[in-house]
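In what follows, a single structure is set out as structure tokens and then discussed.
Note that one protein chain of the assembly has been removed; the remaining protein chains are unaltered in position.
Order of writing sets the chain letters: A, B and C. Residues in each chain are counted from 1.
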């Protein structure tokens, strides 16, 4: 059974970043809203809270929890680092890797992808160009999320403003490593952004402020999930 | 009341690093041993577990919990970073900064020291030379921990092998910022290493493998705490 | 004879950054203009060109040439690094360290300051706050240049917009390491900015775009040098 069969698509992956609206008890509340919307719509919604909140959240919900980052280190003398094993033990099922706000060296991405695979964590490598997406796919992660950094946080959706970077990514990845699930992100806020993303050949979206900073988080989640249903 | 009155000395600060013996449920068990030894001896023992374990540990013990690292960022769009506020919300009372396995830029140390002070977290800046200790003291943290990296993990105690680096640190810091509490670390394993450290003018020790990787963690903690009592 | 007697003050130190107007043959032409203005006014003007241009420039002028950065490494297996010895051999008399566009870890600044001292290169540690200036002075470099990054390249002179950060720096450094020469930078463009800087207790200025990107580089240099004379 292929690894990617563990990933239910379309996938809505919500990155809490270090927003206070997604920290501590706020993170728990937001995750519970996501869980209800997921249950009501049947669409897979996953969350990526801060490291300090992973265990508390994973203990209280059924939906998948991802780390925002793990370091390319093994157990040992690595003060202040984030061990993939620790993230898994705390309840995460996967991790973002190389987010534009936490870029890694190429050799580190390779190490982390192999490490997560060996311990059974799902890997989502974030990328900024079609060429970087192709390069990342060559490392055989579970997912690649293309996110042009200049659109992150703008509310201008990559799937509408830069469709060609998404379709180039999809087509390059399908050539190099067709088993890799492609997500897209940056500026995704509305249901129609999600529909556009899925029409371009992706199997889900990575988003953050569009949900976390929304006045009505539940409504934002419902709008997005409903759009994914209607694809 | 001076900030440092919040710090009960002599202080034994145990860094769990990313050792598996100090991860997850193992981290809870080790912390409970530390709590019992602290209670039996009256000596202050604090622990610095991994980020994912801070909340679970702080929920179950009374002794102080420190983070191993926080990033020089504020709440916002900083995926994969460690917010000082998040660490505090999870139950930490302080944080290590600039450990030799997680060195920071000078401007970041300044930012993190100011940030922790402003939100009420204790700061422990780790240093590698007497000059770096003096420089760190000029940033006015709560504590400075001098740890020559070449001795870390060796079992050869800095307080016995390099006493002059400790006394130079103490004397430079007392000139620049006498309110700063000085700890020392690297190779500290035995009660006699702790006694030597306190005789050199420090007010505590930072240690890791000597306790975390000990065959009998409780015995190692008791040996160290007893030595601190008998000073 | 104190080290700082090798530094003729007031000092005008012009950082060429990676501006094309300060690269290759343009760098030679700009340095020759600086040399003429220095000779005509009697004011010490030094330049900090890119690494690839140091030797060509040092071969053709008498005024002091600084590197913009050197790495904290010794001779050996360090591909792509900048050796202090190599910079000196190419003709530099000193180096900037920790510029806001090339921040270093605290332990690296300590290493580079000691390394430059041991091989006879002058060290200029760049800083962003009064506390960081004090910390840097504790490492005993030859000079500290305080430059609030938010003013760099703005044309709004630190010496007029943020005089308190300059006077705080001067007073903290005089307490910790009175032999250290204090420069200030960020936004310095006009002669009056230089006069203000010297009145605040500094012994020179670090500047870049105000000269390198000036329509008339000679005129900009002459304006600044004349102001330093008239102090």
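Here, contacts are C-beta pairs under 8 Å (C-beta built on N, C-alpha and C of every residue); 3 or more make two chains touch, one makes a residue touch a chain.
Bear in mind that the values here come from a model prediction, so they are computed numbers and not experimental data.
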item	value
Touch partners, limited to displayed chains, of the chain removed from view	A, C
Touch with the omitted chain, as defined above, among C:11, C:30 or C:90	C:90
Candidates C:50, C:189 or C:217 - the one touching the absent chain	C:50
Where the unshown chain meets chain A, residue by residue	98, 100, 103-110, 114, 127-129, 131-132, 134-140, 172, 176
Touching residues on chain C - with respect to the absent chain	15, 17-20, 23-24, 48, 50-56, 68-69, 73-83, 85-87, 89-90, 96, 99-102, 152-153, 208-209
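Just so we're on the same page, only the chains that are shown with their structure count from here on.
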item	value
Touch-network distance, chain A to chain C, counted in steps	2
Chain C against chain B, contact positions shared by both copies (same if over half, else different)	same
Multi-chain contact sites of chain A, meaning residues that touch two or more partners	none
